[in-house]
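Note that one protein chain is taken out, while the other chains of the complex remain in position.
Note that the chains take the letters A, B, C and D in the order they are written out, and that residue 1 is the start of every chain.
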Amino acid sequence: MEITGNIATIAFALATLGPGLGIGWLVAKTQESVARQPEVASTLRVNMLIGAAFVELLALIGFIVFILAYFV
Amino acid sequence: MEITGNIATIAFALATLGPGLGIGWLVAKTQESVARQPEVASTLRVNMLIGAAFVELLALIGFIVFILAYFV
Amino acid sequence: MEITGNIATIAFALATLGPGLGIGWLVAKTQESVARQPEVASTLRVNMLIGAAFVELLALIGFIVFILAYFV
Amino acid sequence: MEITGNIATIAFALATLGPGLGIGWLVAKTQESVARQPEVASTLRVNMLIGAAFVELLALIGFIVFILAYFV
Partner (left out) sequence: MEITGNIATIAFALATLGPGLGIGWLVAKTQESVARQPEVASTLRVNMLIGAAFVELLALIGFIVFILAYFV
């Protein structure tokens, strides 16, 4: 069997699963909400950006983990 | 078979799954709620930040765990 | 095969899954409830903090378990 | 393969999954119920604390199991 590689690659891949779905979900609900109450669109956009930043951070740390595990 | 690596990378990856979905969920519901009652938007945002901080902490501890397991 | 590591790291990762989703869930419903009855927002926030503390404790004990298993 | 560790760590991690989701669920429904009938908020909070204590106990016994299995 000649499978080669470092499991850090798989690790990053898994690290995108939760955040990918999570950001998708929160943006989806944001859109629905903007459509229902267009006058609060700016409040909703700020919330969306805060939420997405929280979640995106998780996956970005996953990238740092990959870099550390692969090169250090 | 030449697969290499440290399972601490996989561990961090798994540690993002619950929090990624959890924060996505709570922000999603926040948006829906802001759209329904725009006048409590600030209360909802404070709750959202408290909740996201609680959950984000879990994943950040996951990163500390990775650092400890990989470098210590 | 040169995969190394201590499964205590995986253990902490798994310990974030339930709490991450659980806190996300309870905060999500809190938001929905604040939007429905803004006048009980403070009662709801106290409940949210109590619930989040109960659940967060589980993951924090998970971190203690990691520390004990890794360094003791 | 140089993976090391004691599966008691995994055991505690699994022991947080059910309780983490369970407490999240019961607090979530408590919030919804407080919003529907604010005048029974105190009854609902007592029920919530009883329920959370029952469930939390399960995970705390899981910690005792870890301590027994790891150090005794």
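For the reader, a short list of remarks on this structure follows.
One rule holds for everything that comes next: contacts are C-beta pairs under 8 Å (C-beta built on N, C-alpha and C of every residue); 3 or more make two chains touch, one makes a residue touch a chain.
Since this is a predicted model, take the numbers as computed values, not measurements.
Residues of subunit D that touch the chain left out of view are 1-8, 10-15, 17-26, 28-30, 32-34, 36-37, 39-40, 43-44, 46-48, 50-51, 54-55, 57-59, 61-62, 65-66, 68-69.
In the analysis below, only the chains that are shown with their structure count from here on.
Subunit A and subunit D have CA centres that are 27 Å apart.
Each of the following residues of subunit D touches two or more other chains: 3.
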